[in-house]
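Only a single protein chain was left out; the remaining protein chains are all shown in position.
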Amino acid sequence: MYMYDDFDAAFVRGRVAEFRDQVARRLDGTLSEAEFLPIRLKNGLYLQLHAYMLRIAVPYGTLDSRKMRQLAYIADRWDKGYGHFTTRTNIQFNWPKLKDVPDILDALADVDMHAIQTSGNCIRNVTADHFAGAAADEIEDPRPTAELLRQWSTDHPEFAWLGRKFKIAVIASEHDRAVLKSHDIGVRIVRGVADEPGYEIFVGGGLGRTPMVAKQIRSFLPKAHLLPYLESILQVYNLQGRRDNKYKARIKILVHETGIDRFRELVETRFQEKLPQFNGVNQKILRRIEGSFVPPAFEAAQPMPPVLGAGLQSWIDTNVAAHRLDHYGIVTVSLKGIGETPGDASSDQMRLLADLAEEYAHDELRVSHEQNIVLPHVPRRHLPAIYDRLKAAGLATANIGLISDIIACPGMDYCALATARSIPVAQQIAERFHELGLEHEIGPMKIKISGCINACGHHHVGHIGILGLDRAGVENYQITLGGDGTETTVIGERAGPGFSYDEIVPAIERIVSAYLDVRTDPEETFIECFRRVGMTPFKEALYPPEEARSNAA
Amino acid sequence: MTTIVTGNGISGDDWADRDVFAFDCFWNGQELPEEPLAVAFPNDREAADLVPWLDRIGLIVVDFPAFSDGRGFSVARRLRELGYRGRLRASGPLVSDQLRAALKVGFDEVAVAPSVAARQPASHWKVGAQESYQDRIAV
Partner (left out) sequence: MAKKFNPKMATGNDLLEGDVVYFSDGRWTRVIGEAELALSPEAEADLLGRASQFPNQVVGVYLTDVKLDDAGRAVPAHFREDFRMLGPSNRPEHGRAGQGA
């Protein structure tokens, strides 16, 4: 865990004081609303439908018990007792008052946290693989790189007023658990010819109105060159990215319109100019960062208590992934209780998660982009005890990777930009398939729901994607199929005309029964089946001829 | 009168009675007076184009059409990277909260738009002594 040094602490406090002053100037009118808006966004503060919303950064998704308890405290003291974990591995509070926000930011600074650059047209909070440090397949822990990028991008004077938001993710394995290729810049740690670690760089990914898969711009970048290389990309983007149209202002459009080869040339030219002026990263700082992510003091293997209940066994099978050590497991705690709001946690649940991390799991927690909480280092012998405590708090849902483990953005229940609701659709789908008892029969399935074209719910990369729209004043849901957010990223294909709020759950049910009908055997997953048979059987299931419909009814 | 803000406070514009030439003055055959020259730099032009003339220029005024249009910050950084050592001014409706970034990327001063100057007194235009993350991580 990275702990703030004096510089970090003073910096974050300085920013809190600055924001306190900005709020005062907004209230006395010396800052206009137009001027205050981007300033508050850069401090994580939105105005939603019913209230302000404060988005707090959880850099590369990493938390410890102290931080998690402080989030619980904030939820109780200044909000309504719960928070919402997002697909950017941040947490949002939905009910803060403007006048309280500086105090909330101070409370965050008390535990080495902040809300800086969680919104606005700047470099956003850097994300990483949520299994970092625990996965067997990683080359090294991606978080030192992510922390270096957090520091480099924080209050970067040149890139604080970009044409649009800018998201960076870092992973260190072949297998992509962080949707790398939907980021403006994706950094993947790879090994070079002499086995030395370096970076493969992707650029121009993004979901939203024009979804694009990021393209490789550099197959290998020496580690020491990361900052000048990223500055080169950002500088080309800042100067040449479009500013005439909000929907064409992301770097993906520049890369697309310029062509990746020409764009690479521009970046490399800039990079060759910058490199001689760059004297390298301060080694003392770098070593301190690297030293902050050493593995915990793992215990020696000890006997595992017998697994007695079927519930425990099912939870272990579904929610516990392999750790780099055999006698450890990576536990994903589902924030997708059947009928609950995906990604929401109450303050009591946050405190329980903090307790479990502290008592059993080397005091580490992660937020995953799939809106769940991960305990990355759990000795397997503790699994029964953890399960019992989770169960008592309603957090033992055994559904990771299954049809009820749905990503859903806040949608029109909170978000001012929404065109339809997402949350109740997710709730109803989870409830329906739970009632049918089909979750395990269906197997691995990723449903992702966004409440507008901005695609915060990653619907384009869902095996089944659902996009909520407003069609002549009525909620309408468009389905995409075959999306994939892993190393083989694919943007899903639109199935056809949308469905009303009342029709969307039955439509999903028809897709699933078509899958169960056409799969070769239970081992063939939905996405494998879709790749084999294509859209046709699903289209037929979704849009049966009029007659078949009325007969079925 | 234009208000000029630097890291040291507010002053008037000491270039006010001299001309500021358009970016294209070097190419359009225009007769240019004695040096040093002041040049207006639109934020969508290429900084490298000015390189042959940099030592004839005493002031580059980079235009900010809106405070939220941050291209000027990269223009300044680039001019400095290309070796320009003369005065560099940001001009437009920047707000006081942007002064720190402006100075960091290489601007010497900000010419504040009257619409902003009317609301933001001198006391708002302060930088603080804070070191930046970029200063600390790069040697």
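Here the chain labels run A and B in written order, and each chain numbers its own residues starting at 1.
Everything below uses one rule, namely that a contact is a pair of C-beta atoms (placed from the backbone, for glycine too) under 8 Å apart; a residue touches a chain by one contact, two chains touch by 3 or more.
As the structure is a prediction and not an experimental result, all values here were calculated from the model.
Shown chains touched by the hidden chain across the complete assembly: A. Within the complete assembly, A:L98 is the residue of A:L98, A:I139 or A:L286 that touches the hidden chain.
If you put the hidden chain back, the residue from A:G29, A:P303, A:G437 or A:P545 that touches it is A:G29. Residues 26-29, 32-33, 47-52, 80, 94-99, 341, 412-414, 418, 421, 423-424, 427, 470, 473-475 are the ones on chain A that touch the missing chain.
Simple rule for what comes next: only the chains that are shown with their structure count from here on.
Interface residues of chain A, counted against chain B in their complex, comprise 7, 10-11, 14, 18, 22, 25, 29-32, 35, 38-39, 121, 148, 151-152, 154-163, 227, 235, 238-239, 243, 273-274, 277-283, 285-286.
Contact residues of chain B toward chain A in the complex are 44, 67-71, 73-75, 77-78, 81, 95, 97-98, 100-102, 104-105, 119-121, 124, 128, 130-134, 136-139.
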